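Only one protein chain is missing from this complex, and each of the others stays in its spot.
Labels for the chains are A, B, C, D and E, by order of writing; each one numbers its residues from 1.
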């Protein structure tokens, strides 16, 4: 068996050893199964949070848990909408319980430091709830849980460089330049730039309407055009995220 | 009994009449019970969403429901944190069910257009879930539900005018200039500018830590200083929100 | 900001002080949003429990929490039925969780004595459940929780005086003489005696039928006629309730 | 196999026949497992609701379902309290789901008329909730559900006869004259009058306190003395209940 | 009142004594309300687990709780299916909560040893969950909970004797020789061998299909023919189960 930061590819005997040796620290990648346009696979959020988690784990010497895959409902203004075929969501309550259960298990295993690295915007509040419920049930243990979205660690200067024509905000980045570039760099087999639909950014109102009005989502399912994505941009993004998050976590956890 | 847009101050016979006459449209204000620094009462989010809802209802001719009051956990990076004394939160699951139940009731009453006007950032995802569950349970009815946060309707030019030294984003506005100005204009009795603690904006990391580390929240509980708040700014903010939202809703609902 | 027993109109800094100074005691008023005939607003149960709570709080020196507003399903034999338009109920499970969450928060704030003053009969069992679940989750804290319905403190002699033609029991008092008199005394703007429908008391069987048979509820929605209500009766009722409950609580809690 | 109104003692083939032949009507007895003093077994509420249900079923020609046994928390002012050893309660939420599930099953079996006969006061609101949830889930079926407590059918004249020294209300009847007399008549083997503790009625305040203060419940666990119970009174009570309920149901359901 | 191992036929004062004197041990029988062919009543699983529990309790000197009656959905390959009329199931979640609540109550009463004797195959996983949740909520108490299915204690030699033509496995035994024999021995009034439908064993695929395809269940509702059932076989089965389980429990619990 190859040496690995991935918890689920370890045998349980090695895992027990790793917990002790590796700072009692584990990262849980959090993604979603969600359409990402005609040019990318539907596991983008799982794969990116997992890859970034692995990059960080190798830097800060910790373990990576099996990712959370099926997750919160994609919203029209941040992911095109949960009505789209391919997007496969679970209820908010289910996600809260799922996160709570998993965190409690890793605390039981002996971890003190648990880091959730989120790759799907809509998960955020449900992750917070799940974490809080897990805290309530584990009051006697020391545990310090971090929650972050990897794109928050892309610094302004990188944004300016990658979006020379101006940046319209992370919300419209769904299946746009950032995610596509990262996929091109990390999972080129799962991207096909020839299938890109180069449409103008989504023009959505300042509010949400339910039931979602499907015509308001761009035909591509992408909220902005991925046309300008590239491997090079993906590499830059990957590195600033991995570096930035690793640095922040090292400081926060004194590891 | 005075004429009123407030559902709960009507008698039920007048209410039945109003539903039919008033566009089958109801606004549900959504707030929170949350500390807002030493200079403001803890019902800021309830009161502001209620006042703005009333302003809109008078313009677009609809009814205002009893507000949702106790609500989602205040988070450290957007409200100081749910650990603070005074902040009184309910579980995410409870809020989801509560919203679902209430929306189902207003649909049963005969409303076609239901608008949630949110005044507490952390509620957003739970409101979305509650709305979706209510949709599932009322599949045979026509209903069109809108969800919005009033501050999203403050246009950039207003922001530039109100924050001449630069705007640090809505997240840090908790109990800052915007909310304090609105309270000064709408509920002057519930603000005491002499008690303002004029501290620098909160300096929080790019992630959340649980359990919350209390020292990271500014001593005031405000994420930015409300010192520059004024009645005049409150009036401007109130008017751009009421006008902007009314205009958007009129168009969206063709009323 | 004016001096106030109302928690939600305090700033959080004053609130922290009040908890310590004011017997670590808080009252949570519990109401409902429910039709109360053609002559009264739908917030009767919220307003009456709140006013009575304030009266008591001023006497026994304690704080009043934001009321619980949306609440248990009105039943045909005690409130006309939850099928009526205007009556806006939440599920029993939702109410249980809501009550549990709120009580836990006030315990976290430092209260030892928590008093629920109920103004809506159908809430009772769900409040009991919510209290019990909150107790389970706060085993390490001292807390003594009281639950009461204000009308239980109207003494027999008062009943005899106010109902010279005989009293038919609290169940039929929904929107009848008691509630209407209290509203006339406390919220005259929300009552219109000219709209009273003077019908004979509801003639309901000794059992409940589901789905509710709407014709069995009197057309007025009132289970007995409010015709004999008066400001004077309202004042008497308010005073015996506030005095009686205050006395009982002072003794029970030794405050 | 003997002829029987008891659903659970039928084979399923006979049961299918019975549903059709017997008015598509079923009674679900609802009890509790609860202490009933030193002189009676703990299944009083189950046994009495079951016996009365059987009596009615024989009169109105319908089926009796397996009773609901473990049930709502006994409250101090109506059953001595859920803290007592022997009293075995389930959570309110569990009871609601349990009732909902069972009612849905009997509707699936083909019943149109479902009657819950309750023998444990504290169950009432949870039964109402369970019924309502079952209605929601079976909207396409005709079903008419009745809920009653058997003691509500004891007429005033019977009360006057059985309680010559005055009647203190059903609440204090827990394990008192009514229940003990019925048990003496119906289940003499499960009563031992020699073990009766003849104490004055419980002297409880007009409110509930949580956690329950155990000393406030009479040592016997009975809220009033069963000393004056007798087989004769039991027979009278049984007959007025069975007759009264049968008559009411025949009329209500036109059977 | 006759001497009894049945908790629910004791008065609470005797029960308190019994807990202490009788090894702090209680058995909870677990059954189901489920069709068992045209020749047996629908309470087979309740009655058999109860009778066997009583037999064991007399041998090992402990108490028997009120059985769990309504239970998990009968599956086509082990009980004919939950679509059959007569079979009356509750949701898995409801059963989990129900079991959890009841176990917590018996722990509160003072029991250290709690034994669930299951007579309905499909309950198993839900009982495990309920037990685990009860453990979580009672972490400070010593409690040792056993879960078993009585048929697992029928030794191979008995099987060979009772099924001279070969044994097809417990799954197909639903309403077959084992259960029918036990009923003939223990509850002859609830069996009618003349109504036996002597059909070949069910021929079901190696998987489950949902919604259940009703034609795949044998017309009798029995998965194998009960024709060869007899009182004698019932006596043998009863004795090997009671003896085997008693012996195992005595050893396990050192009682």
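Convention: a contact is a pair of C-beta atoms (placed from the backbone, for glycine too) under 8 Å apart; a residue touches a chain by one contact, two chains touch by 3 or more.
It should be emphasised that the depicted structure is a prediction, and the values quoted were computed from it without experimental measurement.
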Output for the hidden chain's shown neighbours is A, E
Of E:61, E:124 or E:228, the residue that touches the missing chain is E:124
By the document's definition of touch, the residue of A:27, A:62, A:84 or A:114 touching the omitted chain is A:84
Which of A:5, A:64 or A:191 touches the missing chain? It is A:191
The listed residue (A:39, A:54, A:77 or A:233) that touches the chain absent from the view is A:39
Those residues of chain A that touch the unshown chain are 1-2, 7-16, 19, 33, 35-43, 46, 65-66, 69-70, 84-91, 93-94, 97-98, 101-102, 105-106, 108-110, 189-192, 195, 221
It is residues of chain E that touch the chain not shown, namely 72-73, 75, 82, 91-93, 96, 122, 124-126, 128-129, 131-133, 135, 144-148, 152-153, 205-211, 248, 252
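The rule is simple: only the chains that are shown with their structure count from here on.
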In contact with chain A and chain E alike are the chains none
Common contacts of chain C and chain E, by label, are D
B-C, C-D or D-E checked against A-B; over half of contact pairs coincide for C-D
Looking at Cα centroids only, farthest away from chain D lies chain A
Chain D to chain E, mean C-alpha position gap in Å, rounds to 27
Cα centre of chain B to Cα centre of chain E, whole Å, reads 55
So chain C residues touching two or more other chains come to 91, 93
